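So that we are looking at the same thing, I have put the structure below in structure tokens.
Excluded from the complex is one protein chain; the other protein chains are retained at their positions.
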Amino acid sequence: MCGIVGMIGRETVAADLLSGLVAIQHRGQDAAGMATYDGRFHISKRAGIAETLRAHLHGLPGASGVGHVRYPTVGGGGEQDAQPFIHTAPFGIALAHNGNTVNYAQLKEELWVRHRRLLNSECDAELLLSVLAEELSRRTETGFSVDALFEAIGALAERVNGSYSAVALIADHGMVAFRDPRGIKPLVWGRRADGAVAFASESVVLDTLGFSAEGDIAPGEAMFAPAADPTAVVRRRVVPETKQRLCIFEFVYFARPDSVIDGISVYEARLRLGERLGRRCKSLDVDVVVPVPDTARAAALSLANAVGKPYREGLIKNRYIGRTFIMPHEAKRRTSVRLKLNPIRGELAGRHVMLVDDSIVRGNTSRAIVELVRTAGASRVSFAVCSPPLRHPCLYGIDMQTRNEFIARSRTEKDVARLIGADELVYQRLDDLVAAVRGSSSVDFCTACFDGDYPTHVDRETMEMIEAQRRTACQLPLPGT
Amino acid sequence: MCGIVGMIGRETVAADLLSGLVAIQHRGQDAAGMATYDGRFHISKRAGIAETLRAHLHGLPGASGVGHVRYPTVGGGGEQDAQPFIHTAPFGIALAHNGNTVNYAQLKEELWVRHRRLLNSECDAELLLSVLAEELSRRTETGFSVDALFEAIGALAERVNGSYSAVALIADHGMVAFRDPRGIKPLVWGRRADGAVAFASESVVLDTLGFSAEGDIAPGEAMFAPAADPTAVVRRRVVPETKQRLCIFEFVYFARPDSVIDGISVYEARLRLGERLGRRCKSLDVDVVVPVPDTARAAALSLANAVGKPYREGLIKNRYIGRTFIMPHEAKRRTSVRLKLNPIRGELAGRHVMLVDDSIVRGNTSRAIVELVRTAGASRVSFAVCSPPLRHPCLYGIDMQTRNEFIARSRTEKDVARLIGADELVYQRLDDLVAAVRGSSSVDFCTACFDGDYPTHVDRETMEMIEAQRRTACQLPLPGT
Amino acid sequence: MCGIVGMIGRETVAADLLSGLVAIQHRGQDAAGMATYDGRFHISKRAGIAETLRAHLHGLPGASGVGHVRYPTVGGGGEQDAQPFIHTAPFGIALAHNGNTVNYAQLKEELWVRHRRLLNSECDAELLLSVLAEELSRRTETGFSVDALFEAIGALAERVNGSYSAVALIADHGMVAFRDPRGIKPLVWGRRADGAVAFASESVVLDTLGFSAEGDIAPGEAMFAPAADPTAVVRRRVVPETKQRLCIFEFVYFARPDSVIDGISVYEARLRLGERLGRRCKSLDVDVVVPVPDTARAAALSLANAVGKPYREGLIKNRYIGRTFIMPHEAKRRTSVRLKLNPIRGELAGRHVMLVDDSIVRGNTSRAIVELVRTAGASRVSFAVCSPPLRHPCLYGIDMQTRNEFIARSRTEKDVARLIGADELVYQRLDDLVAAVRGSSSVDFCTACFDGDYPTHVDRETMEMIEAQRRTACQLPLPGT
Partner (left out) sequence: MCGIVGMIGRETVAADLLSGLVAIQHRGQDAAGMATYDGRFHISKRAGIAETLRAHLHGLPGASGVGHVRYPTVGGGGEQDAQPFIHTAPFGIALAHNGNTVNYAQLKEELWVRHRRLLNSECDAELLLSVLAEELSRRTETGFSVDALFEAIGALAERVNGSYSAVALIADHGMVAFRDPRGIKPLVWGRRADGAVAFASESVVLDTLGFSAEGDIAPGEAMFAPAADPTAVVRRRVVPETKQRLCIFEFVYFARPDSVIDGISVYEARLRLGERLGRRCKSLDVDVVVPVPDTARAAALSLANAVGKPYREGLIKNRYIGRTFIMPHEAKRRTSVRLKLNPIRGELAGRHVMLVDDSIVRGNTSRAIVELVRTAGASRVSFAVCSPPLRHPCLYGIDMQTRNEFIARSRTEKDVARLIGADELVYQRLDDLVAAVRGSSSVDFCTACFDGDYPTHVDRETMEMIEAQRRTACQLPLPGT
């Protein structure tokens, strides 16, 4: 995961960009970066949350800019690997993106050998920028044109296999946003009364900054906001139409509940997830329904309604546990559960408790929570999961490790229940997941992490390489799961 | 407000102290400090959240220590004014406390004139320490004794008018915790299997660190844990018995829901607050009950049950808005509401919404929230407040400004409703507040901020001086209200 | 001014690069930067002295790298404007240089309009790098070759009007050092027993790091050290032979006395400067000869011998006055003289003192020193200057402001003596300066700051523009003069 924001207007944008990044801070707390332009690019990248950029706002003048928040990386990834990236030719381009490149190694080699170009980081945003720069340079020898830009993005789409929702600022010319042909990652845009245009990973950025939400960039589409008049946007599908395959995990876990993605309210999708899951939990006859905060709250509420049992906040989350506690190592994760969550004995003691969580990855956190609830006196613990068993690695930006780390990999529901110490475990069914998230829309989803059906071509070799050496790039662990 | 932790055992305590401070981080994010002892005192104080101390843990060796988190101050208050404070005589004492001294100015003058002692900060923890040092010094000329220590604390109680829950580490001898005669501020203690003893503002610290909660330090009581064997605690009432007057605002707003204070579960007190308030809201016939997160969640849930209407999470809180946004200036507060809260249109549009919040101070945030909910399409907005109108300044550690800043000061419920833009406003009644918080216990409360009945003697002169020049010390604004 | 170091070998070079930068720290204390390569470039730039890079050495792996120290800038120049600069295509190039580009504005425009390339800083190192990248890219479409590299540098020499001594690291291929056709700025190289090759602004870098000094890069020459075997250097004159015009001010003021530049020992040149100047001071019959430390020490010593009078250290310099005191503003300069220099009354009182300094720019420091010596009781103060009157701006990297700021601009020796408060003033004659510095060598010099004879073509328009708006780039004030 990662989150991006782009903004182009008439006034200094840095403070707004920062507020925008804070609005999508949940998409990454490992590093944050911003690049603005006022005749030259200014850039600031820092390890940690977006707030760390506040001290540097004065050094980021300019009426246009792009920003990025990065998910914690497994193996490191210093400030040098943080986004955005800048190239000074052609024109000067600053780019930030959210996604992952499946054929990264092949493209890197190709750039070095064929085009004598060095990738100086391990972040695929630099790759995307290099390919874009190359394709654009070739088409603008006599000068910049929006057509040339759209063609360049079309060419990029043919070379890059993977997911990407990107925003790029082109010096003096304008800002372009584009989304991969399958539209795997979200990307929205909006206008504001003062003539500014913004692009962002989630619609909450628009709400926060007072933009009207104008909808989504379509899969395979590019949208250009000219510097001369940003609101005079030009948009074009730069690749032949293909079926969208929107990441369903955004609804399960990643996105903020108050976001609307491709027309679907995340909050309402979660209510529907709880409702569908509830239908299959009625027989359990629990005493109380308790969400694992914060993500599962909406689903637990509708699940409680569906089973006709009281909803209670039986687990209290410490709001001040910061990214320091989001550590990749197993040992630390277990220790940290007690720092993050504390049970309300009065709601749990002597009761049959139905815990509701969004998903289970390795199962360590789930096991610790079940134990916590038992220690608080619960007489019986059922565990309801809003999504089906995770069994396949994500190739498009969510690092859920190799498939061997999934607790549900080649295990039955009962096995998993036993391993996490629950009396019963109820997973969502895949068809229920899709139906619940889709609601009344007609969106199709990438459900590869559940069923292995990858929306872009992935040969066996690639698959093996990915499992063998997970790149540190912008791929990261799922926290809290 | 402020929060304290003390711990004495056999192993290095700094990392645990820090985890303890993180557990009560909600009691203050302005500054944090820790002092440990291993033959000499080591101290580290930093502006910001407790996490900023992590980088300094290696410089804090020792098997005993005290820690403190400070609430943001109105007028500043640098690191020099942060707690803990240390005196090297008698014995060496490090002290941290939560509370406020009503006769600060008089005692400061007395110390300088009569005892030639300079108070070198504006924090009354230094005052408390100076008085303790003096009283103890006088009684230990032939050596330390626990009796002398208890007598010194008794003498301190006669000189200091105000609230204090304090923990003090006495070099080589042990750790003492004590609470003012009225027990205004909370203070609990616990033991751990490894022979360590801990004191803390809230029981969640004990839960987090694996201590068994042994209960509260009683009003006017002192408890000493000897360095030689911390678990061999000695306790004594050091002042004649007086009726407790526990701060009721801890239950309304400050304490974590998962804390238990003087035998009362904060979470359950809040459920009862919602239930009582709900009885008086039935006639409103709302469509949906929506809490202002996070504090009002439990009360809103029981209120929804009481009125028989659905509870929904119609406002989403950004978990990543940090203390930077907790700014004292009105202007910034209004701006920040949109960064903190975002409405779920689907839960609000076209409905009669009952918002539930814990309290209203100046009313600015409430007005902004009502407006937010209307913008999201609510057809009618009712506002239920879990506590009665705030009308009197707190003299014991909660800075709610002078009485002129209270929106409810000399205004009717209707006036307030109009000012915050709500169609209806329902305040809790004072007797309901007290009954709800008390539950089945027999605790009495300080309700001075609601009714002006101060539990310690306050003459008119003092009252006026306090309103005139609010000290910056450990008194601070109520955030988010 | 500025100073550069480049090093390529088999072991990690960062620590040695840093020691090298410390050895030429006198060439710039405003900012320091290093870039190393180990498959990707690593870069660190910091405001302040080179020592500030020490904390970042661990992040600079690789067996080759370039470093830079920057002279304090008049108008700012943040870390973003600091050297080295990196381009990722062709191949990946990191470059640092010492010098100044006369036709900067024209080349910047040309790059943007004709080549769609943005210069994203105000440092002409980025310009040099961009021109090099372009010329190299055009010649290496089928792959890298040393011939292509040398041709590219030749083409660069035709486009860039100015001074430059540069070192560039080309990813995977090697390191190249090159010097402008007139050889205005110094550039030496050396080998070490371990197979490493180094390039540097001054030979003291080689001494410090244990390299044997192999001599100078010739004017208009390029020298390439291949990554495969750095000692197998290849060198070529890449422009037609022209007469060298080495900056004579290096010998007067800038270079370290223990450096040897184009075969001339700086220390010995200074001895000769003192000797020649002494011949013209004999008639003054002073009592004692006192250098203004540190630069004038060697010249004062030989001057004392020449006039047959005792040499004494009558002014003591505080070794700990750092760059903070090197401030551009006149007011602060005067104040700071007393912090920097203190007179030894016993050596000055009642005597006719001959002060010896290297040069006079604005005259403020000289005036303050004369006053200091009088206050210490000197009966008469003569002032001997090792160089002629400064009257013309330097266009090649030494910022001595516009010509109106020179105290000697349209003033006689007598006027200047009066202005600085000296009883007599003796300037070096230009022919003596040249003869003294040249010694037994056959080097020719740029003496433009004394006589206005610029070694590269400078039209009136350029001249006026330069005086109008001095760029902040790598041009800076002369400290201590």
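Structural remarks
Going in written order, the chains are labelled A, B and C, and every chain counts its residues from 1.
As a working rule, a residue touches a chain if its C-beta (ideal position, glycine included) is under 8 Å from a C-beta of that chain, and two chains touch if they have at least 3 such contacts.
Just so we're clear, the structure is a prediction, and the values are computed from it rather than from any experiment.
In the full complex, the chain left out of view touches B, C.
Of the options C:His56, C:Arg159, C:Arg280 or C:Arg297, the residue whose C-beta touches the omitted chain is C:Arg297. Of the options C:Glu109, C:Glu158 or C:Glu313, the residue whose C-beta touches the omitted chain is C:Glu313. Only one of the listed residues, C:Gly215, C:Gly308 or C:Gly346, touches the absent chain: C:Gly346.
As for the chain not pictured, it touches chain C at residues 19, 22-23, 25-26, 29, 49-51, 54, 204, 207-208, 210, 256-258, 265, 267-268, 294, 297-298, 301, 305, 310-313, 316, 318-322, 324, 338-339, 342-347. Take chain B: the residues that touch the chain left off the picture are 40-43, 59, 78, 80, 86-92, 115-121, 130, 137, 140, 143-144, 171.
The criterion applied here is as follows: only the chains that are shown with their structure count from here on.
Judged by the touch criterion defined above, the protein chains link up one after another in an open path, with no loop closing it. The centroid of the Cα atoms in chain A and the matching centroid in chain C are 51 Å apart.
Averaged C-alpha coordinates put the centre of chain B at 62 Å from the centre of chain C. Shared interface positions of chain B, defined as residues touching 2 or more other chains, are absent.
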